[in-house]
Every structure is written in C-alpha cells, then in structure tokens.
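Only a single protein chain was left out; the remaining protein chains are all shown in position.
Chain naming follows the written order as A, B, C, D and E, and within any one chain the residues start at number 1.
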Amino acid sequence: MQRIDRRKYDELREVNITRNYLKHPQGSALIEIGETKVICTAMIDDKVPTFLKGTNTGWITAEYSMLPGSTMNRKVRDSSRGKIEGRSQEIQRFIGRALRNSVKLDKIGERTIWIDCDVIQADGGTRTASITGAYVALVEAMNKLYVQGELPYIPITHYVSAISVGIFGGVPILDLCYIEDYKARVDMNIAMNDRGEFIEIQGTGEKGTFTYGELNEMLNLAKKGNEELIRIQKRSLGDIGKLIGQIPQSEGE
Amino acid sequence: MQRIDRRKYDELREVNITRNYLKHPQGSALIEIGETKVICTAMIDDKVPTFLKGTNTGWITAEYSMLPGSTMNRKVRDSSRGKIEGRSQEIQRFIGRALRNSVKLDKIGERTIWIDCDVIQADGGTRTASITGAYVALVEAMNKLYVQGELPYIPITHYVSAISVGIFGGVPILDLCYIEDYKARVDMNIAMNDRGEFIEIQGTGEKGTFTYGELNEMLNLAKKGNEELIRIQKRSLGDIGKLIGQIPQSEGE
Amino acid sequence: MQRIDRRKYDELREVNITRNYLKHPQGSALIEIGETKVICTAMIDDKVPTFLKGTNTGWITAEYSMLPGSTMNRKVRDSSRGKIEGRSQEIQRFIGRALRNSVKLDKIGERTIWIDCDVIQADGGTRTASITGAYVALVEAMNKLYVQGELPYIPITHYVSAISVGIFGGVPILDLCYIEDYKARVDMNIAMNDRGEFIEIQGTGEKGTFTYGELNEMLNLAKKGNEELIRIQKRSLGDIGKLIGQIPQSEGE
Amino acid sequence: MQRIDRRKYDELREVNITRNYLKHPQGSALIEIGETKVICTAMIDDKVPTFLKGTNTGWITAEYSMLPGSTMNRKVRDSSRGKIEGRSQEIQRFIGRALRNSVKLDKIGERTIWIDCDVIQADGGTRTASITGAYVALVEAMNKLYVQGELPYIPITHYVSAISVGIFGGVPILDLCYIEDYKARVDMNIAMNDRGEFIEIQGTGEKGTFTYGELNEMLNLAKKGNEELIRIQKRSLGDIGKLIGQIPQSEGE
Amino acid sequence: MQRIDRRKYDELREVNITRNYLKHPQGSALIEIGETKVICTAMIDDKVPTFLKGTNTGWITAEYSMLPGSTMNRKVRDSSRGKIEGRSQEIQRFIGRALRNSVKLDKIGERTIWIDCDVIQADGGTRTASITGAYVALVEAMNKLYVQGELPYIPITHYVSAISVGIFGGVPILDLCYIEDYKARVDMNIAMNDRGEFIEIQGTGEKGTFTYGELNEMLNLAKKGNEELIRIQKRSLGDIGKLIGQIPQSEGE
Partner (left out) sequence: MQRIDRRKYDELREVNITRNYLKHPQGSALIEIGETKVICTAMIDDKVPTFLKGTNTGWITAEYSMLPGSTMNRKVRDSSRGKIEGRSQEIQRFIGRALRNSVKLDKIGERTIWIDCDVIQADGGTRTASITGAYVALVEAMNKLYVQGELPYIPITHYVSAISVGIFGGVPILDLCYIEDYKARVDMNIAMNDRGEFIEIQGTGEKGTFTYGELNEMLNLAKKGNEELIRIQKRSLGDIGKLIGQIPQSEGE
C-alpha cells in the first residue's frame, strides 16, 4: 500500500514542537505534525471552580478552537454562531481528561490551569496534536511555579501524548492526514503514557465496524506512535522533562 | 468481590424495553436498566440538513437531555444555562454515530430521523441505555415507513446496542450503576452490532490508566453484555425485528 | 352535543396521579388526564434568589417544558432554539403563581422549591394538569421537610388544582382535549382552592369573544372540575393530605 | 375609602392619546394614563411568518419592552441579559392576542403588522395601556393601506381596549397605579370590545384569592373603564374611527 | 450650495433639550435636534464593576439603542436578534468615553452612573445627540447627589458636547441629517469640551478619502457647532450648570 503522502503504514508525519512560542502565557508550544499546526498555551489562574473551593485542590480545563482560516472552507467562529459546536466540546473534554490524568491535582493548590489549543492550520489529527503539544505547555507552566518556589516539586506523574490510527483501504495505518481521515472506515484517537498504558481510547466506525483483530493492530500502531511522540516531547522539554515523575516518596499514591 | 447491588462482575441489571411508549412519535421506547430510565423517540421529518439537499440521502440526528428531576441534585436545564453542556453534546454525538452506523442513509430518501433520548431517572449508563433504547424506536419508525409503502424494505443492516464496562476495585465489571461509575478507575462505553463487531469504543481512565490486558477483559464483558441486550431488543421488536438485515442483494454494499 | 371522545359537556377525562414517581426528587408525581401525561417534581434547594437573602423567607419557582416527542410535530428543544419560547414562559409563570398562593413562604425558611413540569405526552390541558400534579409533588416535598423535623408543620394553607374550560360549537365544556382546544372559540384556564375560591383566571377569546353569561357558565364548570380534581389529589396524598391547612393558630394570617 | 391619588374607586386616571406621534411608522401613538407613558407603533411588513406563506392571510405580532429609565430601579435591557424576560413574553403575547381579535387577518393580504409598545415611564397598568394605545396605532396603519388603495376597506370589526382592576384594602378598584398594584390582593387585566364583550381576562390572586362575588364587582368596573377608554380612542381617531366595523356584507362572518 | 432642508453649510438644525423629562431617573433629558429625538437618562447604582471594587473610584457606563419605530424600516430589537449589533456597541462605547472624560471618577465614590440613550426618532446624528443630551442628564444626576450631601461638590470638570460634520457634494457641512449622512463621502463625529479641545474624533471615509485641508475645514465647523450646543446645554441646566468646573483647589489635577 502506498499512502497519499508516500509514508509507510506505521510512519508518523514530521513532528516539530516549538516550546515557549508566546511571550505572555506561563507555558506555550507550537506543535506541527505534517501540515497540522496548533498553538497550545497553559495559563495559571489563582482561582478554582466553585465545586473545588476550600478543598485545597486544583483543576485543569481545556478549550479547543479552529481559526477561520485553518480549513479549506472558512470555519465560522463559535462566537458568530452563538454557541460552541458539539465537535469542539467533545474535543476539549478529551484534552482536559487526558491532561488531568497526569497531574496530582491535590498538589497544585487552589489553582486552575487553563489549556488553550488553537488550530491555525488543519490537516487531520488536530485533537491528538493538541494533547501532545498542550502537555509540553503544561509542564513548562508547572515548572514556572516550581522555579518560583510556589510548588516544592512538579506534581506530574508521567508523560502524556496522543495519536490517531485508523483503517484505510482495509489496512491499519498510523497518524491519518485529513484525506485519510475523511475516507477511513475506522478512526481512533488514543492517549497513552510513557509506561505504555492507555489513558483514553476513542474509536468510531461511523462508516463501518471493526473486529477484535483490527483493534489490536491499531493499538499496536498507536503504541509505536506515542513512544515516538514522547521522545519528541522529552527533547523539547530538555532538563525540565527530567523532573516529571520525580515525586517525593511520601507524596506517592 | 461483592458489587454494591449484589450483582456478579459480569451481570447486567434488569432490562425492560417498553416499545410504542408514546402516542405521537413514529417510534418510541421506554428503556429501564436497573434504576436508569430513558424515554427514546424517533420522529421523521421530510427535510434534510443543507449539506444533503439534492443528494437523495437521509440523515439521523440525536439529542440527549436529562430532566431536572432525574438526578440527586437538580439538573439545571440547558435552556436556563443558555447552552447545551459539553457532556450532553458529547453523548448525543455518540448516539447519532452509533445509530447511523446501522442504516443505509442513501436508501431512506431525503428524510431526517430525529432521535430524542430524555433521561427521566439516572443511575449510571444513561448514554448506553439511550443507544439501546433508541435503536428500538428507530426500527419502529422505519417499519412505519415500510408499512406505509414509503420504503420498499427496512434499510437497516444490523442490530446496535451499547453497554458500559469499567474497572472498579481492580476488577473489570459489566454495566456500572452510578456509584460504581463515580468511583471506577476506568469507564468504557462500547457500542457493538449483532455480529460481535465494534461500532464505537470510548474508554477513559481519568482517575488512572489501564493496560492492554485490562482492556481485553473489559471488551469481553462488553461482548457478553451486548449479546444479551440485542436478545432483549429482538424480543421487544418481535416480527419487525426479523426484517433487520433483509436487504435485497442488488442493494448490498 | 356529542364531544369528540364521547364525554358529556361537564365531564372530566380519566385522571390518574402516581405519587412518588421518581426516586431522586423530594416530591414527584406523574399526572395523566386522558392522553395528557406530565411528570411533576419538587426539589428543595437551600438557597434563595438574591432579593430574598436575609429575609427568612423562601420561594417557589416553576419550569415547564415539553419533550420533543410529546407532540405530533416534533417540539424543537428550547436549548436548540437558544431561548425559552414565550408560551413556556407564560405557562411556568402561571404554575409558579398558583402554587405560591397556597404556601406561607415566610414559614419555609430560606429555601427555594423548584417545581418542574415536563410534558411527556400532550393532548390538551398540559398547563392545568401541571398545576394539579405539581401541587401533589409540592406537598410531598414539604412533608419530607416536616418528617425530618426541618419544619414544625406543613405550611400549606389549602389545596390548589386547575382545569380548562371553553366554548366549543357554542357550548361551554369542561376539560378540553387538544382538538377541542384547537377549535374552541374561547379557552379558559382556572386555578381554584378547596374553598371554591379563584386563584387565577386566564381566559382568552382569540377567535371570538365571550359574554358575561358565557363566562358564568364556564366558571361553574371549572368549579365542578376542580372539586373533582381536589378529591383525586386527596386520594393520592392519603394521610399526608390531612396535614394541609393544619397551621397553628398563632401562625395564622 | 380614599385612594392614594384621591381618585374614587371607579375612576380612571387622566388619559391622553397622541396619535401620529412618530414620523416613520405607518401608525403610532403616545398613550399617557396618569404617570404611565407608552409609545405604541404599528409597522407593516410585506412578509408573513413561514406558517402563513401561500395562505393569503396576514399576521399581527407584538413586542413589549420597558426603557431602562422607565422604572425606579433601572430596568436591565433584555439584550444585556441575553433573553426576553418571562414577564415581557407574557405581556406581548397578551397584546398580540387582544389586537388580532379585532382584525380579519384573511383580509389584510400576506402582511405582518408589527406592534411595538415601549414603556418610557411606568406607573402601573403598562400592559393594558399598551393594548389601548396600540389599537389606535394599528387602526392608523390599516387606514394608510386603505387610503393608498391597498385594501378595499379597513378590515377591523370592533374597538379593543384594556384596563386593570383589582382588590385593594378589601375594595374593588379601577385602574391601579403602581403602589396599588404592588399591594393589591387581586390584580386583573381585562380586554373588551365596544359591544361590552370580553376578549381576554387575566386575573391572579398571588397574594390571596377572590370569590365569585368579588369577580363580578371587578368585571363591572372593567366594563365601565373600557367604555371610557373606547370613547377616548374614538376621539383620537376622529373620522378614521368611523370606518371601524364598516365591512361589506358579503365579507361578514 | 443649497442643503436638503435649506440650511447653510455651517448651520445646526433646531435644538431643544427638555431636562427632567422622566420621573424615575436621577437625571433625564429629551434632546431633539431637527427630527432626531433621543431620551437620555442617568441612573445611579451603588455598585461598581469588579475591577473597581475597593478602589474608592466610580464608573460611568453607557447603553444606546433605537426603538423599533425610530427608523423607516422597523429596527429589529437586539433582544430578538440575541445580541447587541456592532454599530450599537461602537456607539455606546463612544458615549461612555466622551462622558467619562469630564468626570473625576475618583471623586464620585464607588458608584456606577448608568447612561441610557434611547432613540425614539432617527434622522441622522443620533450618536452625537446622545452625548449632548446625556451630558445634561449626567449633570442633573450628579447635582442630586450633591444636593443630598452625598458629594461635597459636583466633580465634573468641563462641558461635553458632540456634533457631526461631513463632506457632501464636495463641501464641508455641519450637522448632517439622515439623507446627507447616507450620501456623504466623509462623515465625522467630534466630541469637544468648553475650552475648544478635542475629546474624541471619529472620521471615516468609507465612500472616499479626505485630505488634510478638508479635515481642517470640518474641524472648524465642529468647533462652531459644539460652541452652540454647549450654550444650549448651559441654558437647559440653568444654575446647576454654573457648578461645573467648580472644584476645590486642593482637589485639582
């Protein structure tokens, strides 16, 4: 099988993460995976939602949006339509869950970390790129709190990345670009940690179904892809990245 | 392990489907699974969304909502908050995808089937109960078109049901009630067809992660649960149910 | 005159009230009057609107909605239209006023009683059925506070029910079903108490007008209908119902 | 009994109607009743709502609003709150029904008459003043169509006015000012025609109840008040007013 | 050049300001400039926006709206469209800035002055008429605080008025009526104080551009117009007006 962009079935597109991309947020990253480009930021707010007040626990919330010029047909702004479209809601909930999975929220104080993922160019895989890039911005922001002495250590227990897999032309493939995604029978988004465990699996066969065997093949591809992405995250984070998982014994689970 | 309600780890709660529950919709069902109760309706509209006009293809769209009195703490109406909350958006997109999977949309004419799932009492598993119940309402509505001579056959290729599984106290369990769902480390919702194939997998480990082995155990439970649910759907549909998948050869895929 | 469903001009449809219909709310009732079915719930919130803070006075607020499948043509959700439609607003204000009329709000503490009336099947008279059913849910919820020792007595001074009357084919009739309501020259909704006094009269002759004599005939029918409804409420409430109006002398008006 | 502003129990406040108050609308009137002042306009649109297209029938729709400076405590704009408040919805539906009652909608062509009632100063009775004033604007607008030859006659069958009555200090009174309205046990708004028939009765005893005898006394006051208001409408309309009810025999009901 | 309404190029339309036009607001004025009529009110609220809490500083905020009947084609209400249109936003921000310019906000205590400008009839220049009229209402409201002893003096440093100028048929003109405004190549709105200084200049050449020389001619006309408007404001304010700028030396800038 020859893929549209000549990749092998188990090959990621080229991935670049530009950390510290913006000047104002505590953490930021531009992630590029092939033609897909997402600006990810992490900003710290010294307030928590009402349901957490007085609990000495923090929160992480994510918002996802696509710029009007990120797609072939201009994307109408949510603010013009007067509501956030269902797809964005679904995606930003996915991003929030995946990132919260890695953070000991009861060790960050009563703070909200706002994660924003703004797609400036879309070519498939924007939600998984958002998770992978936003993780880097999140670590950078947490490190800022640590460096300023606001936190005694970085309360992040593991790496988190995400990638898409699917079945296209009957063959399981890794990291679908837009045309592949559009035509695929099955499309899965899989978030994993650096121990090879699953954080979230979202697989849908709107145009068909998939068997147990096909699922297994896709999960193996996702494992390979996420291992590569975590290597790239580590490279981008440099020394900061080494502090991940360095949680004092007495604070362990 | 003893479950909260004394069930075995692989045991469904009692399931009842009351077909033809309401007088106005073309299809309707009340589904009860333990204490969870959902009114599901299917109503036919002779219009399609703009993107389908002139294509001789139909559409299925789903809406999901919880009555204010369905939960312990009164559920604020979406109309009072001025927007549909993210969770509802996520769920109704899931319902829509799972049901569309079973229908040959290019054989229903330019019609929209509106699926409505209104939870009147919630005790875990409302989204999967919605899919299982709404499928029955959908078949009933399509049968009405068939009986009236509007369709030459029922263009539904297979059964669709859905169930939740999870890991609770370290053990994989089937069909989580609310307290189990609230405390589970992992929670998955799995829609399948009557050939044992997957239509959608949504698994999230917000409070932890899960291994490949745990995933496999959960998928097996889901398979068992969905087989039972489809048996109950068949019983509820009676003779109508036998028309599912009876598509003329020349119309096959 | 022969009515559409063979009733006499002064005959109610069959009425059933299923008290304690749902598990979570403090009070709940399913009211069925002919084919009209409404789920009514009463839920207690330990907060009051801003204008009552610090006054030691409570509040009762009502919301009314129709499920999409409750009507012949699918009812578009308020949350999809982005606003509560005028008709619902008008109805829920009516329900709130009628119920507040019976309660000594300054004796319930700083609590809000949320009344929710959700029509699951509509065949005329949904607003009056809502009042009649919601009253039962309200009493049940207040009784729960009383039994738990939160209130020294049930601060409800009288029964409240409501019924529709109209002029159809020149004849005053009681309890209009949908087709009668649709074609009637005059349509009135009348809430009364168990002393035969009026709480609210809403009469409109959009398709015609009505004379003083016709008004009198309709009021007499409404009196008869409400007497019957209050008898049914009493039967549904059983012993609890006997506590209505049992307010210590010193607390009287 | 002495009323707050020294009126007798059956006495209207001073009423002034300035017809043709604004330059742009086809019909307009400023109505002043005591300190209450409402600008009423009628504007003609050559379109009808979807449900009337192709029926050769017109429609009348009303909107009601209060200027921020019309009340003691600044009235927050509906546009700031993002929705029309329930009270305004209730009122504008009342205005629309009362005015439609007088017009043969199937004789005005496929036109919508937009009625706008904007309260610039509120001192009780704004909804009934709106009906009384808007009727004058409506007639003026219909006359414009007639004069331009767009209509062969003015298809208005009768006069419509409205007034409030209530029970205050145990005594039925006519035309409540704000303080009376605020303190009254019962408050009714009654729209009538020039034959003394009722068009709409809205009576509510939120703070108490009312008997059959009290109702009768209030209706008599309303009859007297509406007779006076119709006299004032006639004076304001002059010759135009004489065309009301002049409908060719063959067009009669 | 002959103007549409026979005015000279540098001539204002007739201006009337009716101060104390409404009974409830602390300050109010009806301003009429030709056929343009705007109700302006100033109401005092003892709260400030969050960003000013605890700063002992007040705020002035403005809202601008047009009644549906104020224009040739009925103006759809913002509340019906569900949002404030861009033009109104732009105008109310202009009004707010121009008025705040004249008030020492740190001397009015933690109060918000709500300015409302509601156009009842529009014939060009509504935004500048709003500023000129609202200034009078604002002074009246501040005077009320002063008279009640809530403020030791009126903390308004200067007069503020505004007028439109433009280039029409190649000629600079003062105070454009609607038709002139519609056809003008350039349209400017200029707010000034009584020392002849500029507060705000908004000039746009959507249909053309303008040169430095043309700008100068327009600014001269604006100066003349504003001088006349301030004379009219002074006449309307009478003795109150003399307190403007009378700020104790120690409180000066």
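Note that in this section a contact is a pair of C-beta atoms (placed from the backbone, for glycine too) under 8 Å apart; a residue touches a chain by one contact, two chains touch by 3 or more.
All values derive from a computational prediction rather than experimental measurement.
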{"item": "Chains still shown that are in contact with the chain withheld from the display", "value": "A, E"}
{"item": "Selected from A:R74, A:R195 or A:R235 as touching the chain missing from the view", "value": "A:R74"}
{"item": "Interface with the unshown chain - residue positions in chain E", "value": "83-84, 86-87, 89-90, 92-93, 97, 100-101, 188, 193, 195, 197-206, 208-212, 215, 219"}
{"item": "Chain A, residues in touch with the chain not shown (by the definition above)", "value": "22-25, 28, 35, 39, 41, 43, 45, 63, 65, 67-72, 74, 77-80, 82-84, 114, 116, 118, 120-123"}
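By definition in this document, only the chains that are shown with their structure count from here on.
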{"item": "Recurring contact interface, reference A-B, options B-C, C-D or D-E [over half identical by residue number]", "value": "C-D"}
{"item": "Between chain B and chain D, centroid-to-centroid distance (C-alpha), Å", "value": "51"}
{"item": "Whole-Å gap separating chain B and chain C, where each centre is the average of the chain's CA atoms", "value": "34"}
{"item": "Where chain A touches two or more other chains at once, by residue number", "value": "82-83"}
